[in-house]
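This is the structure I have questions about; it appears just below.
All protein chains but one are shown at their positions in the complex.
Let's look at subunit A:
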């Protein structure tokens, strides 16, 4: 392939960072774009051109990839930008008035004013939040959580410090009986010694003794189900991949946590990074993978630094690399890949395209990832929380594990409580805890207020009413009640919340995050948002009943005919608000 490049050269700074990728392949496109963005804050024509020259990629394709991600800008912007979260939990906690202040003091959101509106930053327990990035020789980030307009204005004017140490919010920290959260907030996340002193790497030792099929048997018997939203049996997934004769096999840890209202994976990675690394190593051993990719969302700088440190320390002590823990022939490496602002890349096949250096568009299934996934090879994709359940299973035994929770949903589960709740944060409870018990644990709605609704499962989930608090939180009970636990979002709305604005944000989110590949989702999410705008604003084209009918029909085609879960679930939350909460009547009156 002959490349025809643009007649534009990179700046010296751009050339230096891009040249580091010399000799590498297409899958380094996203890292190279990050390198330029970290150095100068945007992707110039010269920089993109040079990336194409070095990695041998046609410029039109590289442009297609760069323009897919919201964290990259292809037009000039200042080195520093502050991303202000306007998503669900922040909206409930005053993001709108914060943005109004910023608009009047800094000017409208955009490159020139130095602040941008952002989808969920995954720090919902401290809402409202903002995240500042500053490009330079050493790229800097600063998380402002919770934040105020004054602080954003001050940070926009000053230098951000290098990742603040803001501790993770775990109301249960240090409590007895925790499994997934036992180290979070209780041990030093940088120290491998602390990790080992609290039982770390015992599970990998057990796994190496059991052998791959033994590990798969334990995980299967423990009835572990995926915690990313789809609840697929993990043991079956591993077994299917392990049986594939083609080599190599890959493991992908899906840490692209972007579902609005979800922050459990961030907490695990920031509070117990070694557990993530050990769990990936066990999964790699079981499914015969020689390499694992940890796909981390670009908005999690603190998790990035802690995971990088954990991988380096683990490698030093032979917990990664060749002949791990002295086990002849077992080699495993982990590479972190940073996302760049695209919710869709958390879809299990879009994540492959993103890692391979293509646009993060989902693939058509079949073939399924266990047959043909990353680089066309058999691949296991697991969510962070799913993986960190594995050491629990191996150290406590699958019988003890199935004793936690219910017969249909085993084990402990993390829930992300945010919105109008007294003690927001991640809570670990056994499956089967009722929604009411969970809300009580988090202190319920603030004093003097009344519960209006709970959004379960995030933007792709559904609302339940205050009279449904006796719902046991299990996969099967949620299904029977025609709702979903999704990724564990429990976003609480009280009587002060503006439900109409909240629904408009959900509609806007899907419109923004649709990859655009298939018609039902690309155009359907636009029509859904337009119809919701008419409904909430009480400006129907003819009647509100007609808009409700349109919404239903568009929702059905998105659910039936979209390629992936994004489009298929884009109508769920709005549908449940209209008909389960009764917003349809309210809006039509």
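Everything that follows uses one rule, which is that contacts are C-beta pairs under 8 Å (C-beta built on N, C-alpha and C of every residue); 3 or more make two chains touch, one makes a residue touch a chain; residues count from 1.
By our rule, contacts and distances are computed from a predicted model.
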From "Formate dehydrogenase subunit alpha", "FeS cluster assembly protein SufD", "TonB-linked outer membrane protein, SusC/RagA family" or "Transglutaminase family protein", the hidden chain's UniProt protein name: "Formate dehydrogenase subunit alpha"
Touch criterion as defined above, residue of A:531, A:548 or A:577 at the omitted chain: A:531
Of A:17, A:35 or A:62, the one touching the omitted chain in the full complex: A:62
Residue among A:18, A:32 or A:48 that touches the chain left out of view: A:48
For subunit A, the residues touching the chain missing from this view: 1, 3-4, 6, 45, 48, 58-64, 67-70, 73-75, 116-117, 119, 341-342, 359, 364, 504, 508, 511-520, 522-527, 529-534, 537, 539, 541, 550, 553-554, 556-557, 559-563, 568
